[in-house]
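A single protein chain has been removed from this complex, and every other one stays in its place.
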Amino acid sequence: MKILNNLKLRFSENTGINVARYILSLIATLLIGIILIVANNADIGVAVRELFKGAFGSKIAIGNTIHWAIPCMLVGIAASVAFKSGVFNLGLEGQLYFGALVAACVGYMIELPPIIHHFACIFAGGIAGLLYALIPALMKLYFKVDEVISTLLMNYIAVLATEYITLLLIRGNSATSTQSILTPFIHKSAELTPIIKGTSATTGLFIALGIILIVYLLYKYTLTGYEMKMVGQNLEFSKAGGVNANKMFVVIFLVSGFIAGICGAVEVLGVNHRFIAQFSSNLGWDGVMITRVAGNSPVGVLLVSFIWAAFKTGAMQMERATTLNRYTMNLLQALFVLFISIDYGMLYFKYKAKKAREAIGKEEK
Amino acid sequence: MEYIRVMFSTVTLNAAFRMSAPLILGIAGYCFCRKAGIMNIALESFMLISAFFALLGSYLTKSYFVGTLFGIAAGTILSALYGLFTFHLGANGLITGVGFNLSGWGLTTMLLVMIFNTRGATNVGAVSFPTLDLPIINSIPFIKDIFNNQTILVWLAPILIAIAYVVMYKTTFGLRIRALGLNPQAAETAGVSVVKYRWIAMLVSGACMGLAGTFLSLNSLAMFTENMSGGRGFMVMASTMVADGNPLKAMLYGLIFGYCQALSLTWSSLGVPTQLIGILPYFAVLLVLFITNFKNLKKYGKIKA
Partner (left out) sequence: MSEKNPNLSEYVLETRDICKYYGSLKANDHISLKVKRNTIHAIVGENGAGKSTLMGILTDTVKPDYGDIILNGEKVVFKNPMDAARHGIGMIYQEFMLAPNFSVFENIIVGFEEKNGAFIDYKKSREKVERICHDYGFNLPLDDLINELPVAMLQQIEIVKVLYRGADLIIMDEPTSTLTPQGIEGLFQAMRVLKESGKTILFITHKLKEVFEVSDEISVLRLGKYVGTYSPDSLDQQKLANLMVGREVILQANKKPGELGETILSVKNLSVVDEDNIQRLKNVSFDIHAGEILGIAGVAGSGQQYLVKTIFGLNKAAEGSKIEYLGEDITNSSPRENRAKHIGYVPQDRMGMGCDTRSSIWENAIMGYHRAHGFNPKWLINHKEANAFTDKVVDDFAVKVQSINNNVGSLSGGNVQKLIVGREFSQDNKLLLIEDPTRGIDVGAIEYIWAKLLEFASQGVAVLLVSHELNEVMELSDRIMVMYNGELYNGGKYGELDESALGLLMTGGEAKQYEDFE
C-alpha cells in the first residue's frame, strides 16, 4: 500500500519535477557558463548578444540556424526512435557516414530528373544507414553482443571505411590529406534548393519536418508505433500483451539506422554537394543529446534541434566578436545534458522519505 | 611477402609493445570495475581529458613527472564525478557516458584553443618521458630492438597488470570485488558494502585511465590533438569485457589490439592506404567480440524460465 501511495504521489508531483529538472539544469549550466566567460575575460552581455545575433540577427543568420537544424532534427529523431524503445544505438555517426557516401554516389553517378533524383539519393542513403545498423542488431539478437560496444566501435570503422571507399572511387592515393578526400560534385538535379538565398537552408528542412511528422504519426496512430513505445515503457507488460519483442528490437534498430542514413544523405545533397571524408563533427552524438533533452518526444526533438542549431551558429559569431571560442558552447551543451540526466524525482522522493523517517523517529521518542 | 615479413619485424613488435601500453594501463584499473559490475563508456573521455591535463602539467612545470600527476588527478576526479552521477544522482550510465565523452571533447578543444591557440598542440615546450636504456636487455639481439629504449610508462603497463592480478586474486579486496559483481546481495549479507567497493573500483580505474591519457600526450612527443584518444577508451572496455575482468587475459587482448595499431603503422609505410589499415584494430575488437560470443547462438530463442 505504501508503494501505491508513493506512486500516486509521484504522478501528481511529476510535472513539477520535470519542470524543476529543466530549470535546475539550466541554472547549473548557466553558472558554469558565466564562470567560463569570466575566466576568458569576456563581457557576459556582449557574449549573449553576439550569440543571439549570430543565430537570429539577420536573414543569413536565420538561414544558417536552419541549415544546422536540419541534420539535428534528423539525427535527433533517429536517436529518439531507438532510445524511446530502450535500444541503445550509439552508432548513429557511422550510419550517417554510410548514408552520406551512398547518397553522394547515387548523386554523381546516376542522372535522373530532379525530384526523382532527390528521392533516389535519400532513399539510397537511408538504406545504407539501415544496412549498417543491421550488423549490430543481428549480432545482438543472435550472439548477444552488447549493441553499445559494437556500435561505438563501428563508428570508427565507418569513418575510415567511407574515407577509403572514396579514395577508391576517385583513384587517389593515400598520401592525399584527409580534407581533400572527397567525391566529385553531385549532379545539379540532385542538389536540394536553398530556401534562403546564400545559405545552406535548403528544402532539406521539409524532409526533416516530414520525417518528424511521420514518426509523430507513427507513434500516435499506428499499432507498430504503439508497440514500439510500449516495448520501451515496460518490456514485460508488452510481452504479456503479445508483442514480439525480438522482432521489435530489430525493426527499431533498422528504422533508427534508416533515418540516420537519411540525415547523412541530406547533408550531402543540401550542404556539401559531395561526400567529404570526416565531414561530420560528432553530429551523431548531437542526436543522442538532443533526444535526451527532448525526453524522446518527436515534438521535443523539433524544438531542441532549433535551439541546438542556434547555439551552433551563435557560437561562431560569439567566437568572432569575443575572446570566447565556440567550443565553449559544445562543452556547455554536453554539461546541460549531464545535468538533465540526473534523476531529480528519485532524489526528491529520497529526501521526502528521509524526512518522513525522521518524523516517525521523533514520534516514537 | 613483404607484408608478412613486416608483421614479425622488430619495428612492428616494438611499436606493438609501445602502442598497447595505453590500453593495458587502462585495463589494469578497469578490470576492477568490470568485476564489480560497472560498465563505463566514459572511459574515452577520462583518457582524453587526462591526456590534455598531463600535457598542461608538463608544459607549466617542464616536468613530465608533474605532468603525470596532473594526468592521474584528472582521471581520478573525472571518475569521482562519474561515480557521483551514476551511483548517487540516479543518472543513466550510458547517457552520462555520452555526456562525459562530448564534454571531454568540448573541454579539451576549448582549452586547447584558449591556452595554446591551436587545435593540435605540438612543440609547445612540454617535456615528455625519456626512453630507458636498459643495459641488460641491450646485450640481447632481437629482444633489444623490441624492448629497449621504451619509456618507463610502457614498462609500467605490464607491471600494473601484475599488481592488478595479485590484488584481484590474492587479497581480500579482490575476493570481495569479484564476489559482489557475481551476486551483490550475497556480498551484502557477507558484510561487503557494495557502494564502497564500487567506489574504490571506480576511482582506481579513473587513476589508471589518467596514466593511459598521460601516455598519449607525453610518451614520445609531447603533443595533444583533438580527439587523440581515438576510441582507445572503448578498446579498453571491450578488452576487459571479453576477458571478463581477468587482468592477464585482458592484457592479452590489449596486446592484440595494440599490435593491430602497430601493424597499421608499419603496413602503411609499405603503401597500404592508411584508412584501410586503420580499420584493423577496431575490426579486430569486433571480431574478438563476435568470436567470444559465438557460443550464445545456441541460446537463441530460449525463453527464460
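We call the chains A and B, going by the order they appear; numbering starts again at 1 in every chain.
Following the convention adopted for this analysis, a residue touches a chain if its C-beta (ideal position, glycine included) is under 8 Å from a C-beta of that chain, and two chains touch if they have at least 3 such contacts.
Computed from a predicted structure; not experimentally measured.
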item: Absent-chain contact - pick from B:122, B:139 or B:183; value: B:183
item: Omitted-chain contact residue, chosen from B:117, B:139 or B:171; value: B:171
item: Contact partner of the left-out chain, one of A:58, A:193 or A:234; value: A:234
item: Residue ranges of chain A at the interface with the undisplayed chain; value: 1-5, 7-8, 10-12, 220-227, 229-230, 233-234, 236-244, 360, 364
item: Residues of chain B (touch criterion as defined above) contacting the omitted chain; value: 170-173, 175-176, 178-179, 182-183, 185-192, 302-305
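Here is the rule we go by: only the chains that are shown with their structure count from here on.
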item: Chain A and chain B: spacing of chain centres that average the CA atoms, whole Å; value: 28
item: Residues of chain B that touch chain A when the two form their complex; value: 39, 41, 85, 89-92, 94-96, 98-103, 105-107, 109-110, 113-114, 230-231, 234-235, 237-238, 241, 268, 271-276, 278-279, 282-283, 285-286, 289-290, 293-294, 296-297, 299-300
item: Footprint of chain B on chain A - complex, ascending; value: 36, 40, 88, 90, 139, 141-146, 148-150, 152-157, 160-161, 163-164, 167, 173-174, 282, 285, 288-289, 292, 325, 327-335, 337-338, 341-343, 346-347
